[in-house]
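Structure, as structure tokens:
Here the complex is missing a single protein chain, while all its other protein chains stay put.
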Amino acid sequence: MVDKIVIENLSLQYSDGTESLRGISLNIPEKAVTVLFGPAGGGKSTLLRCLNRLNDLTEVKAASGQILIDGQNILDPNIDVIALRRRIGMVFARPVVLPLSISGNLTYGLELAGEKRRSKLDEAVERSLKLAALWEEVRDRLDDPAIALSGGQQQRLCLARSLALQPEIILLDEPTSGLDPISTGKVEAALQELKKEYTIILVPHSVQQAGRTADYAAFFLQGELVEYGEGKSLFTAPKQKRTEDYITGRFG
Amino acid sequence: MEKSLNWYEFVITRLIKASGYSAIIFVALIFFFLVREGIPTFAETSLSSLLNIRWYPIEDHFGILPLITGSLIVTIGAALVAVPFGLGTAVYISEIAPRWMREILKPLVELLGGLPSVVLGFLGILVLSPYLRVLLNLPTGLTALAGSLLLGGIAVPTVVSVAEDALDAVPRAYREGAWALGATRWQTIWRVTFPAARSGVLTAVMLGVGRAIGETMTVMMVTGNAPVLAVKLGSLFSPVRTMTATIAAEMGEVASGSTHYHVLFFIGMVLFLISLAVNIAASSVVFRTKKRAERILS
Partner (left out) sequence: MKRALPINRHLAQRTGFTIISLMAFATVVPIIAVVIYILIQGLPAISWEFLTGFPHNGMRAGGILPAIIGTIYLTIGTAIFSVPLGIAAAIYLSEYAADTPLTRTIRIAIINLAGIPSVVYGLFGLGLFVIFLNFGTSILAASLTLSIMTLPVIISTAEESLRSVPQAFRTVSISLGATRWQTIRRIVLKEALPGILTGVILGLERAAGETAPILFTGAAFFLPRLPHSPLDATMALPYHLFVISTQVPEMPIKIQYGTALVLLVFVLSMNLIATVIRSRARARRQW
């Protein structure tokens, strides 16, 4: 498996001094689902936000280390951040639909990039909705406000939105935390399809979800990477005691 | 395409940043011009003559004490009206009134805030002061009292809206805690909610008073415009003159550059500094409470 993302010794501090990530070194293979799991405060969301440089907007400083995507260090201040963000799609914990129509949400990123051709936009709408398993449910009401959808549908819309720009990498931060089991199942099934083409990094909202979906898994505890390995082996026979304690529920 | 977007975005961002700084520039500019035209007063009259009790510019008497007392008495009177009625209305809207009543009252109070001061002054001349004259058996109805009543009315919307926001902002949990302990709604309002909104209420009062001090047209039309030292209780029932009315009434007739001209700008300076002091006090109350709240939460 080729490594899509190589994280080398990444450390991050918030501006009030609390350390967020300590010396993280991690390889993310392409076209697979890598799961980052662990208790709250472990730094998982922070790491995701580093990957698409969303942390530029927050009070984070003293970053050291490198993140190489396809060999290029994206923490370099000279790279084109806008282009980077188009290569990486992100789905957040709570479904945040933009105050636009369903199709408006999907074409937003493309229009920002300057795409004006109606045909291309329509095609992107259909393609991404199909990938997110939402097409059949909304094909007749693409111009309706996105806010009218149910919670589960909104989250799948956010997934579709992240796919509309045809990124290479998809980041998902607890995407099913507010959803019912059926919607959760639909999202997880979509991810299994998507991983054939995309590199997926998922922060699950439960250890069980991690176990279901992970091809590779990384256990984070208070900013440190404790253990990393293939999904099957890590969840059945973890090497570190702390990992085992967390998976079996001794703390959390 | 990326390049032109960058240039466009750069220009817009620069313009926005410059607009942000504009407020400071304007305050400085206003102060500068007031000082520029007001400071020469000291070259032409002495401080002691300014602190005289006679304001009679025609004969070169520039004692501003009667004007200051005039402003003071009218403002205090206005506060005595605006604070109880304003806070009472705020408490009513925020804590007691049913929702449908709230939807009627809030726009009505806002409407009062939008009434031009000249319209209120106009009604003051034609309706209020004749009424006061008859009611209180005074030689004239154009008195500090008329000014206070109208100014109180003008200050009320400010007091109501700021105080109501402050009361609204008190977390529901505070009230619910008090109710759970067996307090009546009335007791909760006065022992829990109101004290919790203390700083906001104080700000509301200060801003209302600030509004009253600065009002011009209404006082010019109804307070009688007699620059008489107003220090007795009875002064409330006789004509006075405020600093603001003096400027408005006399600026049109002064020769540019004359002593009178400079003194009027000097009075403007004094008014500016008073409003500066009131506003800094009001905003420091807000900042101080925020810090306290952060300490409690951490």
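Note that the chains take the letters A and B in the order they are written out, and that residue 1 is the start of every chain.
Convention: a contact is a pair of C-beta atoms (placed from the backbone, for glycine too) under 8 Å apart; a residue touches a chain by one contact, two chains touch by 3 or more.
Bear in mind that the values here come from a model prediction, so they are computed numbers and not experimental data.
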Which of these touches the unseen chain: B:L132, B:V156, B:A178 or B:V228? B:V156
Out of A:I5, A:L21, A:L54 or A:V138, which is the one that touches the chain we can't see? A:L54
Which listed residue, B:L111, B:V134, B:A169 or B:V231, touches the chain dropped from view? B:L111
Which chain B residues touch the hidden chain? 5, 9, 12-13, 15-17, 19-24, 26-27, 29-30, 33-34, 36-37, 84-86, 88-89, 91-93, 96-97, 105, 107-112, 114-123, 125-127, 153, 156, 160, 184-187, 190, 207, 210-211, 213-217, 221, 244, 247-248, 251-252, 256, 264-265, 268, 271-272, 275-276, 278-280, 282-283
Residue-wise, where is chain A in contact with the chain that is not depicted? 52, 54, 57, 82-83, 85-86, 89-90, 92, 94, 96, 98-99, 108-109, 112-113, 145-147, 158, 161-162, 165
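Assume only the chains that are shown with their structure count from here on.
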What whole-number Å value describes the gap between the mean CA coordinates of chain A and chain B? 54
